[in-house]
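Submitted below is the structure of interest, expressed as structure tokens.
The complex appears here minus one protein chain, its other protein chains still in place.
== chain A ==
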Amino acid sequence: MLRVSLREISAALKEGRVSPTELCQRCLSFIKATKFLNAYITIAEDTALKQAEESEERYRRGQILGDLDGIPVAVKDNFNTAGIETTCASNMLKGYIPPYSATVVQKLLDQGAVLLGKTNLDEFAMGSGSTDGIFGPVRNPWSYSRQYREKSVQNSHIENEDSNWLVTGGSSGGSAAAVSSFTCFAALGSDTGGSTRNPAAHCGVVGLKPTYGLISRHGLIPLVNSMDVPGILTRCVDDAAIVLGVLAGHDPKDSTTVQDPFKPFELTSFIDASKLCIGIPKEYHAPGLSSETLALWSKAADLFENAGAKVIEVSLPHTRYSIVCYHVLCTAEVASNMARFDGLEYGHRSSMDKSTEVMYAATRREGFNDVVRGRILSGNYFLLKQNYETYFIKAQKVRRLIANDFVNVFRNGIDVLLTPTTLSDTIPYVEFIKEDNRTRSAQDDIFTQAANMAGLPAITVPTALSEKGLPIGLQFIGRAFQEQQLLTVAKWFENQVKFPMIQLQGMMDHGHTICHHQKSAFFS
């Protein structure tokens, strides 16, 4: 039952085939059974059960709040949740219980969703592996899938089963793992440079980064305010559309949200592909792109072409400056945003209290990890008066050029861009940590962060399994505020590729079988 989609479980709830409490309990016990994945930092068992009971009462009275009523969800631990610890996987906020909920969290709760817990991440969402938080790395559920295991045995270069587990990608790795391992039906991530789409791709789930300004950031503990967008992780595109419909819309508490009212939509299954124009940005043939992913990308293009769509190679000439530009802008905003963590009003405070300055310094040294401190340092360097023009202003100009690249492409009739989401499938943790966080982030965000620079909506759709039996996702980037078009294309694609479901039956001693016939995969 847990492996069905949000839409299906919602129907089951409405038809009384399952009760919210039962569903919540099953999820909670499944979370416990998969604890070794380290997907959750906090399990909000008591409040979740209470919310489920309330939902059950609403179902009993026939007064449900919406499609999400009674549906277990998880939220990345950088969204404020009133009364529930919110840590950002940092010592700085360990034990911090916020007095208010992020707008997106509140919207979920207002729809009757059941909040199971807070998911793991890189400290303050700074990373692309979900490996650099104080609660330890998140393990990719696919590490334990039949698909991967079978291939691994064939390849037989695995000595120790447990040392070979895979990273989820990040920084929303906890949310991706939670959706992928069926412990919840939808999860919130955040996406600044690809933090939702990257782990979604590596964990074989759908990851949507909506247009900047469509969803409120109020209550999302910021990484880069001008690029952060709450992300949605679900099992399928339809589910992402449902959650988007709940979250989108103007929030007076976030002045950067657009005023125009958002109308929730349902996706059609059929599209007239002949009216569709798909752009293939040539600059995304980046060094390091695996031949498998490249081949898959190319097959996907053919798929659209064969369906009658126009598939055109396009150019986004400033793409190659994107990573370095992102680095400057990201660290500058990080330096600024992190200034509030001084140990005075909330969070960690050092016991060194010789003077205010000493306390500040010690608090921040004890509270932040090396990655965070490193970004603060470089960000402050870029913002110094003598460097501001050279770095920050220049990076802003480049950002504008990158955004204009997209404007030009869309102006020339392209509806949606098709790109890889990641360079390759995911890798084992032991491999991943051979490079530092900065190098990894630069590599892993390469296809994703341009959409953040330009504020455009983008979605990764799980497409096929690699030779190693691991998911590979492809990304669609749409026009600003054209989520409906983007998701319609994504859903059509999803239906074509028939991505196989993860087979986790060996993973837990759980009663019900997860076993499911592998759907006939479009791609081998």
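In this text, a contact is a pair of C-beta atoms (placed from the backbone, for glycine too) under 8 Å apart; a residue touches a chain by one contact, two chains touch by 3 or more; residues count from 1.
The criterion applied here is as follows: contacts and distances are computed from a predicted model.
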item	value
Chain not present in the shown complex, as UniProt names it (candidates "PITH domain-containing protein", "Cleavage and polyadenylation specificity factor subunit 3-II", "Origin recognition complex subunit 4" or "Glutamyl-tRNA(Gln) amidotransferase subunit B, mitochondrial")	"Glutamyl-tRNA(Gln) amidotransferase subunit B, mitochondrial"
Contact partner of the left-out chain, one of A:Pro98, A:Pro210 or A:Pro500	A:Pro98
Residue of A:Val138, A:Ala335 or A:Val398 in touch with the missing chain, whole complex considered	A:Ala335
Hidden partner chain, touching residue among A:Thr256, A:Asn404 or A:Gln496	A:Thr256
Residue of A:Gly117, A:Gly219 or A:Pro420 touching the missing chain in the full complex	A:Gly219
Contact with the hidden chain (one of A:Tyr144, A:Tyr360 or A:Phe406)	A:Tyr360
Absent chain, residues of chain A that touch it	79-80, 86, 88, 93, 96, 98-100, 102, 217-222, 224-226, 252-256, 259, 332-333, 335-336, 338-346, 349, 353-360, 380, 383-385, 388, 392
